[in-house]
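Inspection log for the structure reproduced underneath, given as structure tokens.
Not every chain is included here, but those present sit where they belong.
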Amino acid sequence: MYVINQVTNAENNMSQWLVEFQDVYYTYPGTNQPAIANLTLRIPQGKRCAVIGQNGCGKTTLFLLANGLYKPQQGGICYGGKRINYNRNSLIELRQQVGLVFQNPEQQLIASTVEEDISYGLCNLGLSGKAISKRVPQVLDQFELTSFAKKPVHQLSLGQKKLVSLAGVMVLQPSLLLLDEPTAYLDPLHTRQLAQTLATIHTEGTTILMATHDLEWVDRWADWVFVLNRGKLLLEGTPKDVFTQGDLLNKVKLSIPLRFQLSSLLDEVNQSTTIEQLKTKILQILD
Amino acid sequence: MAGLSVYLVVGAATSAQAMHIAEGFLPVQWAAFWWILALPFFLFGLRSLSRITKEHPEIKLLLALVGSFTFVLSALKIPSVTGSASHPTGTGLGAILFGASVMAVLGSLVLLFQALLLAHGGLTTLGANMFSMAIAGPLIAYGVYHLLLKTGNQKLAIFIASALANLLTYIITSIQLALAFPAASGGVLAAFLKFAGIFALTQVPLAIIEGLLTVLVWNWLQEY
Amino acid sequence: MHLWLDNLSYNNRLRQLPPEHKLGFALVGLTIALISHPPVQIAIALWMSVWIVGYARIPFNIYGGMLSLAIGFWVTSIPALLISGVAVSARASIQADALSGLTIGSYYLYLSYQGFVQAGLIFARTLATVSCLYFVLFTTPFTELLQVLRRIGCPVVLTELLLLMYRFIFLLLSTARELWIAQQSRNGYRTRQRWIYSLSLLIRQLFQKTMKHYQQFVLSTAARGFNGQFRVWSSQSYQASQRYTLEASLGCLVLVIGNFLF
């Protein structure tokens, strides 16, 4: 039932933007500085987006707003062209469409075994046992978790926990996936596995928005980058658009990825460049 | 912090048995008796728990966390003279916060986990342990707290209520043992005095310290 | 602080048996153990040990360690049963019960015959019931017990709380362990005084983290569409074993008959 819903939504929704923040303002009670200040931001449909910025720039609040967990104190948020309506039923629908994977899997996993945890979201939708028993093994298989199905969550490694927390959200087939620092504490092997899994999720039509500090990853992976600073959108665009704004990034203490710097350098190479000049320039970048 | 410190010193020297009757200790008629006596309280607690959680479903998360916190405190391996661990009952505070009926359920679940994950306490003696720890203690704490609240001194009410809850738990445990194992001379009363006398050495100071500790935790709670 | 009991239960050789069978078997054993005589109780303890060590392949030293823990409890409690006291004037009334004794002031302390009998009875009963309890602990993971509770119609709010508590216990336990190790690395428990102070800091941190977890879980469960109930689904893939079912049923029958004979 929900699968069909999603497909029709995707067909009906001809808008280019999946989620639209319109002049949103949010302050945590008891603090002076707003976490999100007059933010206007549009998440393009079907793209791999990244949010970058210093710790405390408002990334997590952005996610909680997009999922409907927080309500803007000013402004509004549109999902699929329609303004979010903060009543129970619309919220349930919204949260099924906007999946949110938290930074720390420990705070997201609640059931005792892997398969139970993955089924939690489906059970919340009130699906029949038959539908659930069909869907859960599919997801276990997709995430290569089948052999862990009966394992208790507390016996998993961090990488496995991160995978389970992602699987528990993807089982609902959301249209938009929000990921908070998915690669932190992961070793290179698990980071690559994650990249592959996300590639599959993306090609199957899910829009992805990821908060990360790993700018090399952003350069390689993202279609669209948002730079947040103190709850405001400082800059947005393709990685190329963003990373050419060296001065602006410098101001918010972000650096330009090595790979991007080198690619730009190579683009500038022409007939008259000598090999020594190129070498010197590369060494400058590497230093 | 001072209260907690004293608590830990005294607490470490107490045998865990002061609070739990171990598996197999009670003969069948007494094991059954305490199960039957505890069950109505438990079911009543379950009904009010269902009612509360229907209105505020998130409370289930809080209750489960508080229960787990209590469990973990009891599982902390505290090396001591006797080699076994001691733990605060915490039921007094629970009763003040959530009501005695909710505590009857939550306390029983903690006891069940102690039996199943730590082999501490037991299944046949669960009824008796439920009655002393999860039912009698919280009931008196709840009653005394609301009675003393009228005096206007909230912290005093919390202190006395939780100390009495701890004390009553140990008295009931002594009664349970005395009923099962009456003395050859003097019967149940003599046996009760014997068991209660042995536990009194540590339990009376423990009860006072549980009272102090509860006030302390109450202060932490105010920070949230 | 390490709940290795839980670990073992996920790796035992009787894992594939339906949890209903194992739980039922243990409860029947427990009932027989409660109502039977000491010889039958000892037989139950021995038979259950065969199930635990022989069939479930729980290492003998671990099972033995657990049994000695239970016996240790018994040992610490016998003084209270064995030693009784009366006023010297009433000494005549306990003449039959007293094995030997001594007078302290106006009080007479003695070793009670009845106390010995009681201690013996408790010993046999403890061994029998504890071995049944251990059978459940070693062979049936908690998650499977919970599934049984759901299937037999246990109130939903109870199974929900058990589900959450099981998860949170391990979460808080690992937090406590991490904090404890970190304190040790800074020499936290060096003297008795610092030991107490360190432990009180640990408990306070654990409490604060518990409250923080609450706020976070409220958010994360809401994000996953929390609708007022914590319901989950689990697959069933157990295999009943005729051989084990037969041995369990026949054995229980023999024990019940044995109880009438002795």
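To keep things simple, chains are lettered A, B and C as they appear, and every chain counts its residues starting from 1.
Everything that follows uses one rule, which is that a residue touches a chain if its C-beta (ideal position, glycine included) is under 8 Å from a C-beta of that chain, and two chains touch if they have at least 3 such contacts.
As the structure is a prediction and not an experimental result, all values here were calculated from the model.
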Subunit stoichiometry in the structure file as a whole: A x2, B x1, C x1
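Keep this in mind: only the chains that are shown with their structure count from here on.
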Graph class of chain-chain contacts, one of line, ring, star, complete, other: line
Whole-Å gap separating chain B and chain C, where each centre is the average of the chain's CA atoms: 18
Whole-Å gap separating chain A and chain C, where each centre is the average of the chain's CA atoms: 45
CA centroid of chain A to CA centroid of chain B, Å: 46
Chain C residues counted as touching two or more neighbouring chains: 6, 142, 164, 166, 171, 213, 217, 221, 226, 229-230
Sites on chain B touched by chain C in the complex: 1, 4-5, 8-9, 15, 17, 22-25, 27-28, 31, 46, 49-50, 53-54, 57-58, 60-69, 71-73, 75-78, 82-84, 105-106, 109-110, 112-113, 115-119, 122-124, 177, 181, 183-186, 190, 194-195, 198, 217, 220, 224
Footprint of chain B on chain C - complex, ascending: 1, 3, 5-6, 30, 33-35, 66, 69-70, 72-74, 76-77, 80-81, 84-86, 90, 93-94, 96-97, 112-115, 118, 121-122, 125-130, 133-134, 136-137, 142, 145, 155, 157-158, 160-162, 164-166, 168-169, 171-173, 176, 196-197, 199-200, 203-204, 206-208, 210-211, 213-214, 217-218, 221, 226, 228-230
Chain C partner contacts - residues on chain A that touch it in the complex: 64, 67, 69, 92, 95-96, 100, 102, 104, 106-113, 115-117, 119-126, 129, 132-133, 136-137, 149-155, 168-169, 172
